[in-house]
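Note that this complex is displayed minus one protein chain, with the remaining chains in position.
The block that comes next holds subunit A.
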Amino acid sequence: MIRTLALFIFAVSASAPVFAEESSPPWSMADQYFDADEMAHARHHVLDHHGDTRQFYVMADRLEVQSSDEGDTLVWEGNAWYGGDVNKLWIKSEGDYSLESDELEEAEVQALWSRAISPYFDFQGGVRYDLEPKGRTHAVLGIQGLAPYWFEVDAAAFLSSEGDVTARMEAEYEFRLTQRLILQPRVEAELSAQEIPELETGSGLTSFNAGLRLRYEFIREFAPYVGVEWQGSFGGTADYLEAAGEDTDRAVFVAGVRAWF
């Protein structure tokens, strides 16, 4: 332990001169005319403000009411991040709230480190915590980005505190009907590597949703939408639902807003 710490300190001190900008500033001729400390400060500032600014982003990608024969459900899926061009702290949350039974059916939040690894893709890793059901914690590994032909994709694998491995994949596309009216097909698939009886989940493909949403961007940051979505369950998961006397697939109408800041 002490050795590791000593090595760490050695590594940090050895690498320090490389990062100590002012030991060899990239330019410094103005130091002859102005206070060198003031110039160093201004130099640091101009560098930071030309390429290293941080942004804070919040987006409600889907904030919608889903209506079907079984009643209305409030569904959300949102993101927030803070960071620069390459590294970001990324928060994701999604969940369902039944307006019939007035209870939270599903809710989760993820905290991820997101790193740009190619022009269009970010690697994401971190933790997911399930508020509902059952308060499980998962390790998350994922990829998010823009695939060729403008498909927005997000794929992640989850390893739960119970040792279960699951995965989720989403893809979206946008048809621009006009500059502000946009038709967005969206698919989402969930998979499980094993049966998880306590979650009534079978192994293999557990669910698949396919939706079509039509939004109008009054401004780019705010767009209400309407749409339809087909939601199906498969394999062992479907068996659990059938056993409980529930439908394994259904179509819902959706109405909601997409907003970002």
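Of note:
Note that in this section contacts are C-beta pairs under 8 Å (C-beta built on N, C-alpha and C of every residue); 3 or more make two chains touch, one makes a residue touch a chain; residues count from 1.
As a convention for this text, contacts and distances are computed from a predicted model.
Going by its UniProt record, the hidden chain of the complex is named "Copper-binding protein" among "NADH-quinone oxidoreductase subunit F", "Acyl carrier protein", "Sulfate ABC transporter permease subunit CysW" or "Copper-binding protein". The residue touching the chain not shown here, chosen from A:P119, A:G135, A:G163 or A:G245, is A:P119. Although one chain is not drawn, the whole complex shows that of A:W76, A:Y216 or A:W260 it is A:W260 that touches it.
The chain not displayed touches subunit A at residues 18, 26-30, 32-35, 38-39, 41-53, 55, 57, 85-86, 116-120, 146, 148-150, 175-180, 220-221, 260.
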